[in-house]
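Every protein chain but one is kept in place in this view of the complex.
When the chains are written out, they are named A and B in that same order, and each has its own residue count from 1.
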Amino acid sequence: MGKKLMSNLEGYRSLWPRRILVIFSSLVLFFLTAPLVILIIQSFTNESYLSFPPPTYGTRWYTEVIYSEDWQNATFLSLTIAIIVTPLSLVLGTLVAFGLERGPKKGKQTIQAIMISPMVLPHIVLGLGLFKIALQFNISDSLWAFVPAHLTITIPFVIVTVGASLQTFNISLEEAARSLGASKFWAVWYITLPIISPGLIAGAIFSFIISFDEFIITFFLATFQRTLPLEMFSTLMYQVKPSIAAVSALTLAITAILTVVLMFRGQVVGGGKIIK
Amino acid sequence: MSNIQLKNLTKKYGSFNAVDSINLSIKNGEFVTLLGPSGCGKTTTLRMVAGFIKPTSGDLIIGGSNMVGVPPQNRKVGLVFQNYALFPHMSVRKNVAFGLKMKKMQQSLIAEKVNKILETVQLQELSERMPSELSGGQQQRVALARALVIEPEVLLLDEPFGALDKNLRDHMRIELRDLQRKLNISTIFVTHDQDEALSMSDRIVVMENGKICQIGSPSEIYENPASVFVAGFLGLSNIFSAVCTKIIRAKKTIEFEGLTIEIESEKLNKSDKISIMIRPENIQIYKKKNDSKKEDFLGFIKSKIYLGSTIQYQVKIKDGPVILINANNSKILNYQDFDTNEEVRVHLSKNAIYPII
Partner (left out) sequence: MEKIDNNKISSWWLLVPTSFLYIITFFIPLITLLVMSFSRFESSVTTVGFYLDNYEKILTDGITLKIFFQTVELSLMITLFCLLLGYPVAMLMRRVGPKARLWILLLVVSPLLTSIIVRNVAWVLILGRSGMINDLLISWGLISKPLPLMYNAFGVVLAVVHVYLSFMVLPLFAALSSINNSLEEAAASLGAKPLSIFFNVTLPLSLPGIMAGCTLVFILSMGVYLTPVIMGGNFVVTLPMLIEDAVRNRYNWPEASAMALLLLVAIGIMIVISSSIQKWVKS
């Protein structure tokens, strides 16, 4: 009896599913990551066409992209928007997360659902509506349109990430700071914010990447201006050249570097080594 | 260092009274303990004093000025939480220095004060550690140092030893009380551990359902409980309902559970229905064969629990109740050991019986 039980448990734990599961999951993970690796490899081709594996390697297309005025302008615009959007979205979203967490429990769920609802609205619909409004205000094709539009889709992510870390934050830490003479603002500044920094950093990363990557809404709002995704799209529609692979690899690098930097800072702050 | 007065302090949640019109006055340097079962409103009271909960009505006076409406940071109140609430991203030193930094004190002065308090709580060597690298007792001391370094007028502690093991708890008890005496700081201490309350307090406030049942010194509360609830909450006790059947001046005869006994009490009237409390340590038992006195009761040992310094017996009295008895287990007094089911004699002296009127 006992033996049978043991063997059954063993069987459940290890034998059948494990191997199949590992093999299948490895294939899925390969499916997820391989295209990006292949893209990066192809971007280093020295030929005037794309192929895999490239016959010769070099940084020819990177040079071309970096010195191209079109790509420079597009990158500059995308970075400008993302750099304005990220801190704004972080501040606004964090305020909302605090308001929801510290406010009355009654009605919290409903209000939270409303505040993050732009998340489930298809961007095509939002873009359509925003385009109409922007035309009305005569601000389409400018930062005045791009920034609020991007904020609308990035803020919900900040609300979710910061909200999640606020939920696990022990409020008595803030109260301890208050009893030690800190006003509400300084208690949040010195105690709460450093402790929830992983949530803040995740929110910032999401905001930056979503803004940097946004296509369809900007596509509606822009007439002459081109963000990086727009420029990539129009190039791609015209011809698949190695330059597109190089640009893709570069944007991948930008987001990856940013993510690593922010995460590293987060870890340092979270580990308590940095206190300002 | 300042006296505290709670006047009709009340906190309602909807129609529920979490704290119900509490009146309490605490003298300079006094150590007062709030004691009571879970949910009786201890934490709520403490948090009203600290300023985290706004009272529904009533006044709170610290050092002569009314504190209702004053935000926590301006109350000069030091607070120690059950879970310590140490800032996890700051070293021990930074934790302790936080309050002084908030006062915008000079850097050199901060260092001096922090060093001094760390020395007081014996944490100098650990000052650069992070809270996660400390033991429970050490964390507790950091929390204490952090609350005390700002020289508050009032120290508030909410079950500060809840997370410590028994030995450490006993040790910290003594340390905290010494420190509190040395600094002569008015203290409100919340606990539901009766040993802690009895051993540390100048006065104990027993609470139930948001109300105060009794205020008094530990011995008053233990020996002269004002109600059955207080008697039952503090220490072990035998509690019976009794009726007064006969009065001859101060000598009153009472009956309970089929037993009749004579006690001395001023207040009792004939036919009064009262409760009586008998502490288990105030009852003596003897071997049956020893020369028996008339007023002793006969009974037998129902059960026996060995507790180290004492032995706890349950004795069924013949034609009477089952009664709890703590017998001293000292080898140098003439202690006696009894076996289960052994017949014994039970001696209930007049002074052992405390009527709760």
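FYI, a residue touches a chain if its C-beta (ideal position, glycine included) is under 8 Å from a C-beta of that chain, and two chains touch if they have at least 3 such contacts.
All of these numbers come straight from a predicted model, not from anything done at the bench.
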item	value
Which residue of A:33, A:46, A:63 or A:109 touches the chain not shown here	A:33
Sole contact to the chain not displayed, among A:155, A:191 or A:204	A:155
Contacts of chain A with the absent chain, listed as residue ranges	4-5, 8-9, 11-12, 15-18, 21-22, 24-25, 28-29, 31-33, 35-36, 38-39, 42, 49-52, 92-93, 95-96, 98-100, 102-106, 111, 115, 117-118, 120-126, 128-133, 148-149, 151-152, 155, 205, 209, 212-213, 215-216, 219-220, 229, 232-233, 236-237, 240, 244-245, 248, 251-252, 255-256, 259
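Following the convention adopted for this analysis, only the chains that are shown with their structure count from here on.
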item	value
Residue numbers on chain B that touch chain A, as the complex places them	50-52, 71-75, 77-79, 81, 83, 85-91, 94, 98-99, 102-103, 130, 146-147, 150
In the complex with chain B, residue positions of chain A that touch it	170, 172-173, 175-184, 186, 190-191, 194-195, 269-272, 275
